[in-house]
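Just below is one structure, and these are the notes that go with it.
Certain chains of the assembly are absent from this excerpt, and the rest are unmoved.
As written, the chains take the letters A, B and C, and residue 1 is the first residue of each chain.
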């Protein structure tokens, strides 16, 4: 197409190229979901419909961006990890980041009613996102562990808090009690006051949702009518602990020491 | 909330702070809209419903981000200009960029059926976006002029092309004829072969859509029952030429020389 | 020359391209000159030989890099301003910055004995440097004013301090008195106790040294033996106030409002 004399303004553009050989982590997080979850009456502390919707969006992102090999999500956020070798969009920061968050948001709005039933979407939710480089496996595992531990810490706190409030405590009182209580203390409150064994609560609430790109065996029929087993690319959903080595040995996603 | 030993991984994060005193331009552009527009049978060369949907999304973005004072859009793209002085998100590149594109996309999906009638949304559209710094008024005006000239060039070409195809030329033949034809030649083709005076085609197609934040007079009723005039903040839509000085003198959006 | 399979490692390189249309300011500052000036017995508060050496290095930098049009220096630092339009090294941050500081340092060592007489250079001095973008004339003038005001503040303080110490005050006592004294108070101390009118002290100490690239008239002899006046490019040295408009009107270095 013809050019104009104004086209030189494209030279002001600048998109950082992310360092080679690094895992690229894109973390998407809901903007003002404190208000959004309250306006849409998410159940507390966890709304399984809302979480399922987040997971659905993340699955769609993984289907779309084939260099993502693992993702972890909880609350209003999801982190997507690209292979070290990815050359997606020439590793351009803004281009990758905007494409992921846009695709995620589009799915969130599109599938809202599929997951949230008759709760109408009152206004458009949005997400921010960032891209971070992690140069080695240790740093990457620490990143994912950070998110999973954070999920646990928040869930333990929120489970206590909302049970206490449901039992009649004021929010101020509940917060006051919890601020001086360590992890053991919170487990104790749940057990003694509410007869809840924290470890039997749903894994999705305690560990978040992990999506793993892997191969699964699949029966296929040959033209001659025999069945044989083929390995098929797929994305599976799990809520396992990813902090310990077992997870990484099981899934063989990255080189291990 | 309690911290974990893994929290140090946040130190790998890095978000560029955009240079002070510069206009920040965020340009959102549909990903693979060649295919998307075809899959959803957009009318050619311009689908007024699709353009109205884009304009709606842009208006919502301007309502949400009050530091945007002008925007221009055409085809599958929109450019938003933030005031030089904006301190939105500390001028962090990724944070601003992702928030804008996410919000835009959410609205695109949400309002789809409102604008596209009974054309169902077959899959999620997405957008990429970028942020560019323009350090002075001349550069900014050249940027906006670039987009408006581009709109014109594309529209003139597409109008010829689809008229020729509708009249029986093959797409190959039409393209072949047009590639050796300058702007005057294309006007001539439109006029002599299709009796179309290019300048009478809709301004939105020729100039794109400009959204301007401005103040308009509004009648208000005082407690004592009198009416008086107040200036009210609003966003207006126009399809004027923004290349010449007249536009800038009229709207007084930026310091003029 | 032949390539090797290892050459791909050059792809890890990344040098930021500085935004177009901005003034680029390179500020060079002596590393640990508190110790260096003391080890080399610089006279206090100002050592005119050391300052002359700094100025010489800055002149050489201006001769070498023709896009620098003004520079200001004081103490162990010099700031060099490149034209907005400079395309030196494709505006690459590291390339410009390292070339300037290296050239400056080389001259500092080379000319040491020329300026410092029989004070031997005990070890190698070094400088750090940075490049900063200033997008408009106001910001640039504020930058230069910042350096000149800083020069004044430091010089006024140091002049008081060393006079008080020379008159018998301990360094602790002098510092204590000065910390509660404003600019007027310091002028008063100088005048009443030491009979010094601050404004009559050398302009170089109060205002720093400014180097300006300009044209001066020069007599040239024509082949026919007549003399005529030609404008010749040169770098002049001045210690004028550059904060007020007068300086900028006089030298016409940048567009004025």
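The definition used in the following text is that a residue touches a chain if its C-beta (ideal position, glycine included) is under 8 Å from a C-beta of that chain, and two chains touch if they have at least 3 such contacts.
Remember, predicted model here, so these are calculated numbers, not experimental data.
Undergrad: Total subunits of the complete complex, with 3 given?
TA: For the whole complex in this structure, the answer is 4 copies.
What we mean here is this: only the chains that are shown with their structure count from here on.
Undergrad: If I superpose chain A onto chain C using their CA atoms, what angle of rotation comes out, to the nearest 5 degrees?
TA: Angle of the fitting rotation, chain A to chain C: 180 degrees.
Undergrad: Taking each chain's centre as the mean of its CA atoms, which one is farthest from the centre of chain C?
TA: A
Undergrad: Chain B and chain A are one sequence twice: same or different residues at the contact, by the over-half rule?
TA: same
Undergrad: Average the C-alpha coordinates of each chain, average all protein C-alpha coordinates together, and give the chain whose average is closest to the overall one.
TA: The chain sitting closest to the overall C-alpha centre is B.
Undergrad: Could you grab the centroid distance between chain B and chain C? Build each centroid from C-alpha atoms only and quote it in angstrom.
TA: 46
Undergrad: Between chain A and chain C, tell me the centre distance in angstrom, where each centre is the average of that chain's C-alpha atoms.
TA: That gives a centre separation of 52 Å.
Undergrad: Using mean CA coordinates as chain centres, what's the gap between chain A and chain B in Å?
TA: One centre to the other, that is 32 Å.
Undergrad: Please set out, as single numbers or ranges, the residues of chain C touching at least two other chains.
TA: If we look for residues of chain C contacting two or more partner chains, we find 19-21.
Undergrad: Name, in rising order, each residue of chain A that touches chain C in their complex.
TA: Listed in rising order, the residues are 11-12, 14, 17, 19-21.
Undergrad: Which positions of chain B touch chain A when the two form their complex?
TA: For this pair, the touching residues of chain B are 1-2, 4, 6-10, 12-16, 31, 60, 93-95, 97-99, 101-110, 121, 124-134, 139, 142-143, 145-146, 149-150, 153-154, 157, 183.
Undergrad: In the complex, go through chain C and note every residue touching chain B.
TA: 19-22, 133, 135-136, 139
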